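One protein chain is absent from this view; the other protein chains keep their places.
Now for chain A:
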């Protein structure tokens, strides 16, 4: 318990009783010194900022956060970086005025005690020099010699220092708000934070909040779409930014959501399932969708509606078996639709999808997705499904096999609707949009013939979708 943190107290306070440890060494520019060692002391111009020893037991430290950014002006005594040791997070202060020229260990990075984590330039002009030095030091072990040569030949007048001081007085220390930028971007505080984290340029984001304000979800969707990201891998337009944060080779514990998914999937193994597939022609459905898309109708809602109408005629497919001894014909048809959110998976439920009209259903769907993103779904909005839809068609997947969520009777995997050359019964060849669906069902209660007739009904509804809109 009595692990003395005493050394900490003395580390950063110049006037503390013990000798202060200087974080930037005055003798860092070894090359410069040696070269000009003819009695005239030329001050080092680029100093290294070391990982300090925050306690006697500390061998390495983690950079929690950089308080200053590259290019920021530092004055003596200001905090530059927060370092986490085995005991505490501590502010590390600079003992020299200057500019934070280059950060060599990024936030979250670990460095051994005594190694350089950043470079401090004395004047603004030397920032670029320091930067190249930082890059070099990454590749070769002793770059100082060659790098410092030009500096040593440049005499160092006192004058620039003076002007710098004046600069710092007029230029406000806080560089949060570029005061006089051309266009105004109104973004909420969290949206701004997210934009920074996800590297989204706010100017390119369209705000959907009150008065056109950019809110968090605008930034999130911009990040997912990848478009405004400064250096997106413009290959697939899906989830470019997500991959960026993944550290290969690392083991990541489950999030709460992932743990829940895992539990459910393992539980599902106890259920004897089987699969039946079907190919459905979607030309009529696509046409209908085009027609009513402008009224806010989504394909998800259309598919849910069609499925629900088919289920009305085949209540056994909408039943569920929980105890292995009996099964329940569910009184309502609640279509759960799997959506992936933040790397997780959740199934918002469209309740009474057979009874609710397609427009209300679409609105409801939008609301559910918004809520799911905000993590505000109520339990009855995600765990009351009686039949599940999973659609990977938008990715071009043509068919796949879904795992049955426990407590339900069946799940349907929906593939992409694709133009396909087909021979029709009247012996003609034509191009039709075809979509494959694949139903996984609990064979204790639902048999092959049940699924077969259900799929037949579903195909009929989708191929002649007039009932979907009432």
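Here are some notes:
Quick note on the criterion: contacts are C-beta pairs under 8 Å (C-beta built on N, C-alpha and C of every residue); 3 or more make two chains touch, one makes a residue touch a chain; residues count from 1.
We take it that contacts and distances are computed from a predicted model.
Per UniProt, the protein behind the absent chain is "dihydrolipoyl dehydrogenase"; the candidates were "DNA-directed RNA polymerase subunit", "dihydrolipoyl dehydrogenase", "Dynein axonemal intermediate chain 1" or "non-specific serine/threonine protein kinase".
When the full complex is taken into account, the listed residue touching the unshown chain is A:188, out of A:188, A:221, A:264 or A:279. Where chain A meets the chain that is not shown, the touching residues are 1-11, 13, 15-18, 21, 53, 55-56, 65, 67, 79, 82, 87-89, 91, 172-174, 176-177, 179, 184, 186, 188-193, 209-211, 213, 215-216, 253, 255-256, 259, 375-379.
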